[in-house]
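Missing here: one protein chain of the complex. Every other protein chain is in place.
As written, the chain order gives the labels A, B and C, with residue 1 at the start of each chain.
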Amino acid sequence: MSQFDLSKLPQGRKGFMHDWGSDQRAFKGVPWGKAMMWIFLLSDTFIFSCFLISLMTARASTTVEWPYPSEVFGLTVFGTSVPLLLIAIMTFVLITSSGTMAIAVKYGYEKNRKLCGWFLLATAIGGLTFVGMQAFEWSKLIFHDGVRPWGNPFGAEQFGAFFFMITGFHGTHVSIGVIFLFIFSRKVFRGDFDTGRRGYFTSMKSDYEAIEILGLYWHFVDLVWVFIFAFFYLW
Amino acid sequence: METDKKQEVHTHKIGVYLWIWGLLFVFSFFSYMVDYINYQGLLRWSLIIFFMLVKAGLIMAIFMHLYWERWAIVNVLLWPMTAIGVFVAIMVSESQYTFFTRMFYFVVGS
Amino acid sequence: MFVAIIFALIIIASIIFHFWSPWWWTPVASNWGNIDDTIILTFWVTGAVFVAVCLFMSWCIWKYRYNPDRKAEYKPEDKKLEFRLTALTALGVVALLAPGLVVWNKYVTVPENALKIEVVAYQWGWNYRLPGNDGILGTTDISLINDENPYGLNPEDPNSKDDIIVMDADLHLEINQPVKVELRSYDVLHNFYVPQFRAKMDTLPGIITFYWFTPTKTGDFEILCAEYCGTGHYAMRGKVLVDDEKDYSDWLAKQITHEKMLAQNKENKKLLTAEIKN
Partner (left out) sequence: MNMDDEYNNKIETKAADSSSGSYAPPVEKIPAKENAEQDLYHAKSFWTKWVFCQDAKVIGVQYALTATAIGMIGLILSWGMRLQLGFPETFSFLGPATYYQSVTMHGMIMVIYLLTALFLGGFGNYLIPLMVGARDMVFPYVNMVSFWMFLVAVLVLLASFFVPGGPTGAGWTLYPPQAILPGTPGSEMGIVLMLVSLSLFVIGFTMGGLNYVITILQSRTRGMTLMRMPLTIWGIFTATILALLAFPALLVACIMMTLDNLLGTSFFMPEIFTMGEQLGTSGGSPILFQHLFWFFGHPEVYIVALPAFGIVSDLISVHARKNVFGYRMMVWAIVIIGALSFIVWAHHMYVSGMNPWFGFFFATTTLIIAVPTAIKVYNWVLTLWRGNIHLTIPMLFSLGFIVTFVNGGITGLFLGNVIIDVPLSDTYFVVAHFHMVMGIAPLMVVFGAIYHWYPLITGRHLNQTLGKIHFWITFVGAYAIYFPMHYLGFIGVPRRYFEMYDSPYMTSGVGLNQFITVAALIVGFTQILFLYNLFTSWYKGEKSERNPWKANSLEWHTSDFPPTHGNFGKELPVVYRWPYDFSVPGSDKEYIPQDVPSSQVPTAKAERT
């Protein structure tokens, strides 16, 4: 029931004035759930920002040497030590899953049930791989290198604490995303979004816009990783 | 609701996503190379932050479709970052001050 | 009518309370009379606003009380009036802020000739350290604290040797001698606060904080901890005595340097272990 055409509305700065001065919706053409996800992500951005700001503060104010991440996270392959190898692969995997997610969203809007479902599933598997590699990295750090939240052999105490806390919080986000990706891919294959089947908990009708909302979340997780990669691993 | 209209707004050729996907790899590779080649100092910082912002911008603009959204929502999402910016600036100054007093007054490196 | 009168009376009672109540700050005993002046200025400006707004409100309640025959005025806005009020408020704010910042600038700029002393706070009490003849305090570290070296002073720092230790005793200061207080804490947050000096600052573990003042009156003053520091917070008090020149140098002569204290403590320990062996 769209009575108005978005492209006919003024654009840019004028559009901004128009939308905020209008009735009913400030975000024209943005469904409720998507607007809600955006605002949630804004709030979540503040959480991650506070984590990273705390990391920066601790790191800049400690008088003890901060461990050099490229060595700590290096892997030895065929006798040569490659810095940050695992992290590079993890980044690769996460970006790949972000790409498949973007395509899944595209097919979601085209109501292409099969392709949308397969790409969602691919994304979920990418996310799962990422979490698995993170688990490997954690266990290597804990059991092999002896890094603990309360101390580590390389230098400043906060190194381990911030590492586990920030990557843990990010990993939790990824894991939640993976769970939802699996659920949603099942829903897509079952055709919930075509039939508008009602949700088990919310008893609201399913709609393909849910795929885009999940997509926003997934891309955000990727976005956060970009910052963690820069501030924790490369700094 | 509104599905007919949304399709025209949000559906893009698959090539766009593949392009961005490729670019993200390239920039990730560059920032990885900064570490591999072992640049240090200001060059390292500015390169890392530059690549980080480019990647973040691409993800937000294309993957999250912010480029196609109206200004009404884009502004709402970006302006609050100034508060984060102020917070970062203050904490940079604060941690340098803490570091300075610690270096000055305490036995360091014992 | 009744309501308007009561509101007006509350305002008038506040004014009367302000001028007639016996509760007011203690006479200032440091150079920070400037702070009092800033407060007084703020009092007059904001007090005038408070009284004006509230009395105007009371008057409105009386004058425009409900009358079925009258219609309220319809006035969505009055740009001129609003602009004037904004400008006036902005002016008032500048008038309050500018002198405040000037005094703050003084507060954070320590004069060259200030005597640097250290105040060490712990749960729940105060210790002090004076720099000795060289005028420099030696560096410290928490990990160096032990029975012999209760301040955690760095024995390898030559500046620490002549530092004067004032432990479990009152602090003495010389009148008209600017003092820079460097604040250190062993455990949690505290705050070194003498109401008569007006100045205060938190002490934190892991960092040194400071402020400065010049005592301008001789006498005994009480030190209060002004940052909550646990169950004994309210009991964390100390005493600072401001002496004239002679009394101060007499007191100073009786104090012990860090080097001597270390030697003494070692001696005591030896005696103690000897006793235990016997």
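Note that contacts are C-beta pairs under 8 Å (C-beta built on N, C-alpha and C of every residue); 3 or more make two chains touch, one makes a residue touch a chain.
Model, not experiment: these values are computed from the prediction.
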item: Missing chain: touched chains present in the view; value: A, B, C
item: Footprint left on chain C by the chain that the document does not show; value: 3, 6-7, 10-11, 14, 17, 21-26, 32, 34-35, 38-39, 42, 46-47, 49-50, 53-54, 56-57, 60-61, 64-67, 70-78, 81-82, 85-86, 89-90, 93, 96-97, 100-101, 103-105, 107-108, 122-124, 141-143, 145, 152, 183, 186-189, 191, 193, 195, 198-207, 209, 222, 224-234, 237
item: Absent chain, residues of chain B that touch it; value: 1-2, 80, 83, 86-87, 90-91, 93-95, 97-98
item: Hidden partner interface residues of chain A, rising order; value: 1, 3-4, 20-28, 30, 32-33, 35-36, 39-40, 42-44, 46-47, 49-51, 54, 57-58, 61-64, 149-151, 156-158, 161-162, 165, 169, 201-205
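Following the convention adopted for this analysis, only the chains that are shown with their structure count from here on.
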item: Computed distance of Cα centres, chain C from chain B, in Å; value: 43
item: For chain A paired with chain C, centre-to-centre distance based on mean C-alpha positions, whole Å; value: 47
item: Between chain A and chain B, centroid-to-centroid distance (C-alpha), Å; value: 13
item: Residues of chain B touching at least two other chains; value: 98, 102, 106
item: Contacts with two or more other chains, residues of chain A listed in rising order; value: none
item: Residue ranges of chain B in contact with chain C within the complex; value: 98, 101-102, 104-107, 110
item: Interface residues, chain B side, partner chain A - complex; value: 1-7, 9-12, 14, 17-18, 20-21, 24-25, 28, 31-32, 34-36, 44, 48-49, 51-52, 55-56, 59-60, 62-65, 69-73, 75-77, 80-81, 84, 87-88, 91-92, 94-96, 98-99, 102-103, 106, 108-109
item: Chain A - residues contacting chain B, complex; value: 1-2, 5-6, 9, 11-13, 15-16, 19-20, 26-31, 35, 38, 42, 45-46, 49, 53, 56-63, 70, 83-84, 88, 91-92, 95-96, 98-99, 101-103, 105-106, 109-110, 208-209, 212, 215-216, 219-220, 222-223, 226-227, 229-230, 233-235
